[in-house]
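Just one protein chain is left out here, and the rest sit where they should.
Our next item is subunit A:
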Amino acid sequence: KEKKKITRELVQTVLARKPKMCSFLEWRDLKIVYKRYASLYFCCAIEDQDNELITLEIIHRYVELLDKYFGSVCELDIIFNFEKAYFILDEFLLGGEVQETSKKNVLKAIEQADLLQESQNEEWGGLSEDIL
């Protein structure tokens, strides 16, 4: 319920922003960095001592990853494959910090996990250990 309240409040605040405004706003005791891609807003909450400009890069990197994975990602891709979106996020960020700065490595990890999933579903033998 608290989460719902936060979501609603934040969504309202971000959607109220006009197009030419800067990408940062203050909300409660956090800074919100948001970036708009077509009809989607990507929001990220950071603390006072964090660098806003690099957060913009983080958001952009994530979108690039989605784009590479889905091939010209669009909103529907994310909706119908929301678990994949989570999986990709989990390979890029961990516990709120960037874990991997190489686009290539992130995508490779996802690929391998997908392969593993498929291979098991088809009842094939498992992959060798050293995949990464």
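Couple of notes before you dig in:
FYI, contacts are C-beta pairs under 8 Å (C-beta built on N, C-alpha and C of every residue); 3 or more make two chains touch, one makes a residue touch a chain; residues count from 1.
The working rule: contacts and distances are computed from a predicted model.
One chain of the assembly is not displayed; among "Adaptor related protein complex 4 subunit epsilon 1", "AP-1 complex subunit gamma", "U6 snRNA-associated Sm-like protein LSm2" or "ALDEHYDE REDUCTASE", its UniProt protein name is "AP-1 complex subunit gamma".
Here one chain is not drawn; of A:39, A:72 or A:101, the residue touching it is A:101. From the options A:15, A:38 or A:79, the residue with contact to the chain not on display is A:79. Counting the whole complex, the residues of subunit A in touch with the unshown chain are 4, 7, 18, 20-26, 51-54, 56-58, 61, 79-80, 82-83, 86-87, 90, 94-105, 109, 112-113, 116-117, 120-121, 126-127, 129-132.
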